[in-house]
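Of the protein chains in this complex, one is absent; all others appear in place.
Then we have chain A:
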């Protein structure tokens, strides 16, 4: 019983206050994240506005099959994450761990597919400042496109990696029976974070893979 979460951090009056504070803190943090990615989306929008043809041409060089598969994989991981949160609400420790491990595996699969795409880009000499080589009228804007592609998907991949580490830590905490159906704040907040990672990708996928393919 002693390793259950019973003590409230000393600055709080009761567990309810602690829960509300932690949740609001996470939401505000996610708001900063939205603005953080917002700069990149704004840069993308301006660049695309400046060079519509070059960006359309460049985006046909991304791999739509792998991109679509990885999108499916990531959204499935959002589903398993939601199931992990639900298991926490029901107080089922084993189910939490199971769904978290599943989510982690899907996340790793996502990173693997993305790595494959990066490797393909490397083969086609499309990595700016590294081996970029592009024949045609739009060399500079195409380079800009791929710069944004690597920066934005890279930033997203960093967030996925951080998510994997957090989920592993949460799974270990669940294994030590730190959560009850009354206290599962960390699981829920991880779920929020993971939903944010999903949502960012939902914007990245059409911008880099879909818009110019009609």
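Just so we're on the same page, a residue touches a chain if its C-beta (ideal position, glycine included) is under 8 Å from a C-beta of that chain, and two chains touch if they have at least 3 such contacts; residues count from 1.
As a convention for this text, contacts and distances are computed from a predicted model.
> From the list "Cytochrome c oxidase subunit 1", "Response regulator", "NADH-ubiquinone oxidoreductase chain 4L" or "glycine dehydrogenase (aminomethyl-transferring)", give the UniProt name belonging to the chain omitted from this structure.
"Cytochrome c oxidase subunit 1"
> Even though one chain is hidden, which residues of chain A still touch it in the full complex?
10-13, 17, 20-21, 24-25, 28-29, 31-33, 35-40, 42-43, 46-47, 50-51, 128-129, 140-141, 143-144, 147-148, 151
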